[in-house]
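Excluded from the complex is one protein chain; the other protein chains are retained at their positions.
Up next is chain A:
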């Protein structure tokens, strides 16, 4: 069976969930071969647990000084040498950029944000704010795709991977953009927004940065992440990295709760594929109710504290 290359994305020193999802998809297409660039050594165990029969490892200290170039260079080398059946990259901003550069180097088509990839190379994508489903194919080169987070549920298939070191030589162009500083901002104990199974988001209706405590409280009671509409981030109620929607994150949790969010199409673009949607809004005409499985028409400052209290009571 041909190899299926899966680029490994590490967050907080661990293999992120999107990578495990990509490995799960890869198993249906061939032999998953993970590609770890500048990652900590212990990621190999996790990758094996999720079915990577091989792990290509490129780890020189300088690799982390550059943005996408090291991963592009390693993948280019491997595609040329290993003739893989497909290349899967987790669809973060960085992942998409790696895919784009790689596509040019190999003169190979690329499909962004796919939800699934079939054995015959047909990719499924949800486009236009979740209103259309498209099936596409790469018609030049190998199927090179970025996999949208939360597309599948990762499952384990333990193997002991063969570790294959890869040497990388970066060109001058690869070194043209240099990372001079990486600042980690405290994100607390909440799960990552794009990976969380529960997301509680607040909109303009929350009214102030201080009131966002209400959103956080409900999120914490449900073990979820906090999101925000653009009106909320633009008003400074909550930091921009938590924005959900067309120009923010795309989330697809089991449960999405929208508090004081009207449901503009650009917001829906980022949360429409959530499994269950719940909305609290005082305006019965708010478009968010058109897609909510459960909606409460009411003042969120009454409804949310009462719900929080009730959850605490039930938890005992």
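Keep in mind that, in the parts below, a contact is a pair of C-beta atoms (placed from the backbone, for glycine too) under 8 Å apart; a residue touches a chain by one contact, two chains touch by 3 or more; residues count from 1.
One rule holds for everything that comes next: contacts and distances are computed from a predicted model.
For the chain that does not appear here, its UniProt entry gives the protein name "Electron transfer flavoprotein subunit beta", which is one of "Electron transfer flavoprotein subunit beta", "tRNA N6-adenosine threonylcarbamoyltransferase", "NADH-quinone oxidoreductase subunit M" or "3-isopropylmalate/(R)-2-methylmalate dehydratase large subunit". One of A:117, A:222 or A:251 touches the chain omitted from the figure, and that residue is A:222.
For the options A:112, A:196, A:219 or A:244, the residue in contact with the chain missing from this view is A:112.
Where chain A meets the omitted chain, the residues involved are 11-12, 67-68, 92-93, 96-97, 99-101, 103-105, 107-113, 122, 126-141, 173, 176-185, 187, 192, 198, 222, 240-241, 246-247, 254-255, 264-266, 269, 272, 276-278, 280, 284, 289-299, 302-311, 314-315.
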